[in-house]
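The complex appears here without one of its protein chains, the remainder shown in place.
To keep things simple, chains are lettered A and B as they appear, and every chain counts its residues starting from 1.
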Amino acid sequence: MKTHTTYFVMNTRKRQEIIDITDRLLDFLSEHPVEEGLMLVSAMHITASVFVNDHEAGLWQDIQDWLEGTIAPWDHHPAPQRQDDYLHNRTGEDNGAAHLRSLALGHEVILPITQGKLDLGPWQRVFYGEWDGQRPKRIVVKILGE
Amino acid sequence: MKTHTTYFVMNTRKRQEIIDITDRLLDFLSEHPVEEGLMLVSAMHITASVFVNDHEAGLWQDIQDWLEGTIAPWDHHPAPQRQDDYLHNRTGEDNGAAHLRSLALGHEVILPITQGKLDLGPWQRVFYGEWDGQRPKRIVVKILGE
Partner (left out) sequence: MKTHTTYFVMNTRKRQEIIDITDRLLDFLSEHPVEEGLMLVSAMHITASVFVNDHEAGLWQDIQDWLEGTIAPWDHHPAPQRQDDYLHNRTGEDNGAAHLRSLALGHEVILPITQGKLDLGPWQRVFYGEWDGQRPKRIVVKILGE
């Protein structure tokens, strides 16, 4: 079994941003080819996500609106059934919502490698979701296979 | 290390549907036995999910009601804290909600194989969640092990 590991450093211009990393993953696989195996792609931070979806800018905005409006608003809302405050933010942080967003979307994906290629569906692309950026953060990428 | 890969084609009668695929996974493992390893089960589409939960029809309806009522309604709601529109749907699509449902539940699971068997808990079953079906869609299943 072969293994190959690399790290991507992400430093987003905006505090929240969705970035397509598929081409970088394809490059890494072509530099370290395996015929059959798995590729783990995992954010090393607790306020970020890695996920698979569509390369479509409207959807990226939908995802951010959805996280803000439905899943985990950044600011405290006095609405019913919503906490007025994140306790985490009493530690001096302001990013409680970013932690919940990381949990909702997940922080890692595992991709199949078949006949030397990332075995993705025709529309599947891999994204880094930054929920508290503007500073260097890392993704670990590990190939296992033969 | 051995690897075995197959693809299931799903073509649901209803646009949204939850289907238990555990028996098909067990069959695939018995045809391609490994003693110790992992099985990746991953939807190859961005409007579908693969998840582990309970074989109970009431729960399947609860999951669909929850996705529609709480997580990502199919139609635009004028309620506060909810976007009036999915931008993705302005591309000519109408399935913005299906993308968000795929993200909320995830598109893949990785299952342990121990002593030649899928090492699931007593109630754990594996499901395909179709959020925009009535057309052929694929799941990739890959076994890695020895």
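Going forward, contacts are C-beta pairs under 8 Å (C-beta built on N, C-alpha and C of every residue); 3 or more make two chains touch, one makes a residue touch a chain.
Keep in mind it's a predicted model, so treat the numbers as computed, not measured.
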{"item": "Residue in contact with the excluded chain [from B:Asp27, B:Asp62 or B:Asp94]", "value": "B:Asp62"}
{"item": "Touch residues of subunit B, complete complex, unshown partner", "value": "1, 36-38, 51-54, 56, 58-59, 61-63, 65-66, 69-70, 73, 77, 79, 104-106, 109-112, 114, 119-124, 144-146"}
{"item": "Interface with the undisplayed chain - residues on subunit A", "value": "1, 3, 5, 38, 40, 42-46, 71-72, 80-83, 86-91, 96, 99-100, 102-104, 106-108, 110, 138, 140, 142, 144"}
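As a working rule, only the chains that are shown with their structure count from here on.
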{"item": "Fitted rotation between subunit A and its twin subunit B in degrees, CA, nearest 5", "value": "120"}
{"item": "Rounded Å distance, subunit A centre to subunit B centre (Cα mean)", "value": "19"}
